[in-house]
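A single protein chain has been omitted from the complex, and every remaining protein chain is retained in its original position.
Right, chain A next:
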Amino acid sequence: MKVRVKLFGILGQRFPGYHHEQGMEVEIPDGARVKDLLAHLEILKSFGGVVAVEGKLLAEDARLENGAEVNIFQSVFGG
């Protein structure tokens, strides 16, 4: 299945040619979970990758759906 990923913080810099306006399409196995997507993109846990879909933060074990618009950003603590 395919999901559309937008990368925030400095995550975008890790993918050469990444265009923030468009985001990028990522192909992952059907029924993949959040942690599978992060592993696929090589965003390590220590980097603090957080995934949100439709205004909700998802747990690592949450399943993603085909066509989902996924925002990935680094964990934040406050401003």
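Throughout what follows, contacts are C-beta pairs under 8 Å (C-beta built on N, C-alpha and C of every residue); 3 or more make two chains touch, one makes a residue touch a chain; residues count from 1.
Keep in mind that, in the parts below, contacts and distances are computed from a predicted model.
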So which of "Carbon monoxide dehydrogenase, medium subunit", "Pyrroloquinoline quinone biosynthesis protein D", "Putative ABC transport system ATP-binding protein" or "Aldehyde ferredoxin oxidoreductase" is the UniProt name of the chain that got left out?
-> "Aldehyde ferredoxin oxidoreductase"
Could I get the residues of chain A that touch the absent chain, sorted low to high?
-> 8-10, 12, 20, 46-48, 50, 52, 54-57, 59-60, 71, 73-79
